[in-house]
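My questions will all concern the structure given below.
Just one protein chain is left out here, and the rest sit where they should.
Each chain gets a letter, A, B and C, in the order it is written, and its residues are counted from 1.
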Amino acid sequence: MAVELKDNPKLDPATGEYRVIAPGQSFRSVTEKITRIVLTPTTPLGWFALFGVAGAVATALLVAVTWLFLVGVGIWGITQPVAWGFAIINFVWWIGIGHAGTLISAILLLFKQGWRNSINRFAEAMTIFAVVCAGMFPLIHVGRPWLAYWMLPVPLTMNVWPQFRSPLLWDVFAVSTYAIISVVFWYIGMVPDFGTMRDRAESKLAKYAYGLCSLGWRGSARHWARYETSSLLLAGLATPLVLSVHTVISFDFAVAVLPGWHTTIFPPYFVAGAIYSGFAMVLTLAIPLRKFYHLESLVTERHIDNMGKVMLATGFIVAYGYAMEVFMAWYSASHWEAFMMWNRMFGPMGWAYWVLVTCNLAIPLTTLWSRKLRTNMAFMFLLSIVVNTGMWFERFVIIVTSLYRDFLPSSWGTYRATKWDYMTYVGTLGLFTALFLLFVRFLPMIPMSEIRTMLPGAKITPKKAAEAGD
Amino acid sequence: MAQIFDRSSNALARASLVLTGLIVIALGVTLNELQRSPWVTRQGQRPDQPVPFSHKHHVQGLGVQCQYCHVTAETSSYAGIPPTKTCINCHAQIWTNAQLLEPVRQSWATGQSLPWIKVHDLPDYVYFSHEIHVNKGIGCASCHGRVDQMPLMYAQNTLQMEWCLDCHRNPAKNLRPTSEIYNMAWEAPASDRPVWCAVGDEQSGLPTAQSVNCVTREPGVEVASLGMPASGVLPQAKYEKFTSQDELGHFLVDHYKIRTPNELASCEVCHR
Amino acid sequence: MAPREGTYGLLAEFDTPGDLIRAAQQARLDGWRRMDCYTPYPVEEVAEAIGFHRNKVPLVTLIGGLMGLAAMFLLEVWISVWAYPLNIGGRPTYSWPAFIVPAYEWTILFAGLSAAFGMLALNGLPALYHPLFNAPNFCDGATTDKFFLCLEALDPKFDLVEAKKYLQSFQPVSVVEVEY
Partner (left out) sequence: MSEMKNNLVGTIEPAPMTLEQVREKLKNVRGKRYWRSVDELANTPEFQAAVEKEFPGSPHGWGDEVSRRGFLKFMGASAALAGLAGCTKQPDEPIYPYIKAPEDLILGKPMYFATAHPFVTGAVPLLVKTDQFRPIKIDGNPEHPYNQGSSDPFTQATLLDLYDPDRSQHVTYRGENREWAEFAVEFRNKVISTKDGTGIYFLSETITSPTLARQWKAVQAKYPMATLVQYDPAIAGTALSNGLNVQYDLAEADVILSLDADFLSGAGFPGFHQLVRQYAERRKSPEKLNRLYAIESTPTTTGLKAEHRLGLRASEIPAFAAELAKAVGVEGIEAPSYVWTDEQKKFLAALARDLKAHAGKSVVIPGLYQDASVDALALVINTALDSIGKTVNVRNGLITQSSQIRDFKGLLTDLNAGKVDWLVILNANPFYNAPADLNFAAAFEKAKITAHLGSHMDETGQNAQWHIPAAHFLESWSDARAYDGTVSIVQPMIDPLYGGKTAHHFFQALLDEPGLSPYDAVRETWKLVIKGDFETGWRKTLHQGWVEGTADLSDITFSALQPGVSWPAPAPSPKDSLEIIFRPDPNIYDGRWSNVGWLQELPKPVTNLSWDNAALISGATLTKYGLEEDDIVELTVNGRKVNAPVIVVPGHPDNSVTVHLGYGRSFAGRVGSGAGFNAYLIRTSDAPFYAVGSMKKVEGKWGLAVTKSHFQDHRPKLFGGQGNGNNSLEADEAISERGIIRYATLDEYKADPGFANEGETHSTTDKSNTLFPNWEYKDNAWGMSIDMNSCVGCNACIIGCYAENNIPVVGKQQVRIGRNMQWLRIDTYFEGDLAAPRAHFQPMACQHCENAPCEQVCPVGATVHTPEGLNAMVYNRCVGTRYCSNNCPYKVRRFNFLLYSDFETESLKLMRNPDVTVRSRGVMEKCSYCLQRISAAKIEADKENRAIRDGEVVTACQQACPAQAISFGNINDKQSKVAKLQADERSYQVLADLNTRPRTKYVAAVVNLNPELQAGPVEHPAKS
């Protein structure tokens, strides 16, 4: 530590912590740095290359979904008794990922965690794109997707309405609300920056485009005041919302009678898991980004470090969840539970359980203690991938290994995914990446107005203020 | 350079916001109307039939009874489309060489069915039974309209689920004495058009028509019962007078043993 | 509204938020009311300096939230109890515990939308055209690193010459006249 202090300018001598923003940044330099990425007329080749790949993969999704609509969900591996497969796994996984964005932008805002400012914009973007990917699945996984609108309370000539006792219907409302609020929050957050872009843009088109988006923002003090209240309120609303969304999704399982689903620990355990995987995904995105666009001064080791800490914490909550399931299997003295747990660990699909234990607990919860590793970019990047994998398998274990051996041994079966399952899943990854690339190309990926508040220039020396007082 | 947008843009911006809202609403309204429109339901449309058969002429003009052609209405779920023979019965004698009837004679000669187009066409997953409706006091006209006034056949009603439910949830408003089922001109009772009904002693196990008797003229010295042969008429004392569909409807619901709205609106009643 | 003519106000430019706040506070002490400050990021003290303390956004949000709650819960009850009561797995038609979740979601949805759009409406946005954008130095600075104080012509105390002098007294970077 002491050693670091001497030779490491990145550390803040006052706290010994990494700095949130590297020294020597001014309002203008920050603004330049961020706007240049977007306003530069020349797009880096790397961007095109990556976008090409992502686009191609996204097309696979298009093909898979077209075929799905034409032939039916039978092209997937789902069967009796495992009637839910990849589609729902991916749905839960993506929604989970989305949560970190909202958490960073909303909850950390409420907790006045200044360091969040540099990462919350693209964390939110990530949320939205994740929700896009997630929201797709409930629609396409139904047997007759062209009738999915029956899940909305609209007056039809049938006089029949949705059935509000079904957790799936709760999902419809939770996820749609989540999507809408996230987009609004994201956009409102960008309005002042659109103003900046408008004023910095050279090309007429850009001026118009950003001008329209900025709604004519001019930074009036009164506007700022209302703006701040509104952001706080949105944050205050988004927080219970984000908690409720994964809670509701956990209800899909917790409300069912199935052993392995029917458990009260799901809500907290799902939410924690969501944040866990979400932060992992933020890292997956942030680490290459800061490198590629030379944003090390704005997205510093401090951010990576903190996110590592959050992951450590949520990781332990998840661990607690797993532990509780095992404990309850024994303590409840319910044969259903006991068998479910045995089957999960040692049944024909036990391997999946051990994959998730390795990826979610064994690796991260042992390594994340060390700050050296937490601030080692390469390691954290790999770790984030590992955790995302682990969290995907968590959902696989919950859904598949609970379903394939349930109450009546006579109806036990198995599950094998088809190429269409994989295409659909990988396809969403492509879609996500493509959307994200578009975002970094055309929108300010770091909230300038918020960064400014953290610059030394923003300090108002009390002395001067006092003078003004009299 | 300064200003990017012209003065008018503020007004424009606000206007466009309002407009968007309006468009969304308009869209909703349109769709809602569309799903009930004749374009979807075929309500009131007269498809081209092989023969321009006129119910008006046959029923009103010649007084042919419904059952003469639709034989199984009372005994089966399916009311029955008359075989060519039914046409020929008369048209072997009259209009024997009318051009209009050529297809009928063709059919009779060749043994090829007349390809009528269904006017009242329910989806295949809907199981409608004429017999139970007809036996429980729903008149032909209640669903098919004044067929006796239709030169060319068309659907009077939408036949959409909401329309069915409308009655299944409150049958009283459409019930009529079983004796009046085929009476196209039947109108709900009113103070100037009362109906008298009486209930027989033995009700259960008897077909509805025999357990309840209704007449449209004061039952007294000379009774004109439309329901049953005069012999079956019950003592005058037992008759109750009704002057509104509501009263009559509820009386009939009770004595025709119509199932409760809850039962009638249950899914399995029509879908299997 | 018919486009106004003439002077909108005087715009003074400062380099630091501190200077702006001092100026603003002073101006308010001196009885100026129709004025506004422009900063590239939220500076609470500025709003206070010009005496803007409370706003209606929270109220709007509350109303919105309550509307959402009521709307959804009533819809659910109407549908399940009145519109088409069905025996769903032996559960009572009025299964209120199940109805809570969608109602909860709509509370947040409506509240959130009110918070966002209420704020914009109260701010009178969108306002793509604004006289201030005529000021040559405004666009470059106001959204980047400059801090502005604007005395508006509508203020009864406003007199072009006086006001200009008055603003000069705060040693701003510049003072410019803004046309409508």
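The rule we apply is simple: contacts are C-beta pairs under 8 Å (C-beta built on N, C-alpha and C of every residue); 3 or more make two chains touch, one makes a residue touch a chain.
Note that the structure is predicted; figures quoted are calculated from it, not measured.
The chain not displayed here makes contact, within the full complex, with A, B, C. Among B:Gln35, B:Gln67, B:Asn183 or B:Ser244, only B:Gln35 touches the chain that is left out of the view.
The missing chain, though absent from the display, is touched by one residue of B:Ala11, B:Ile25, B:Cys90 or B:Ile132; that residue is B:Ile132. Only one residue in the set B:Gln67, B:Asn183 or B:Ser266 touches the chain that does not appear here, and it is B:Ser266.
Think of the hidden chain as still there; on chain C it touches residues 86-92, 95. Within the entire complex, the positions of chain A that touch the omitted partner chain are 67, 69-75, 77-84, 141-148, 150-151, 157-158, 160-163, 165-169, 172, 252, 255-258, 335, 338-339, 342, 346, 403, 406-414, 416, 418.
Touching the omitted chain from chain B are residues 34-35, 39-40, 42, 47, 71-72, 75-78, 80-85, 107-108, 111-118, 121, 123-125, 127, 129, 131-132, 135-136, 203-208, 211, 257, 259-260, 262-263, 266-269, 271-272.
In the analysis below, only the chains that are shown with their structure count from here on.
A count of C-beta contacts for the chain pairs A-C and B-C puts A-C on top. Summarising the inter-chain layout, the chain whose CA centre lies farthest from the centre of chain B is C. The centroid of the Cα atoms in chain A and the matching centroid in chain B are 57 Å apart. The distance from the centre of chain A to the centre of chain C, with each centre set as the mean of the Cα atoms, comes to 30 Å. Measuring from the averaged C-alpha position of chain B to that of chain C gives a distance of 61 Å. For chain C, residues that reach two or more other chains under the stated contact definition are 84, 86, 126-129, 133, 138-139.
For chain B, residues touching at least two other chains, in rising order: 4-5, 10, 13. Interface residues of chain A facing chain B in the complex, by the touch rule stated above, are 155-160, 198, 207-208, 211, 215-216.
By the touch criterion given at the top, residues 2-10, 13-14, 17, 262, 265-267 of chain B touch chain C in their complex.
Those residues of chain A whose C-beta lies close enough to touch chain C in the complex are 26-28, 31, 153, 159-165, 169-170, 173-174, 176-177, 180-181, 184-185, 187-188, 191-192, 195-196, 198-200, 211-212, 215-230, 233-234, 237-238, 240-241, 244, 248, 251, 448-450, 452-453, 457-458, 460-461, 464-465, 467-469.
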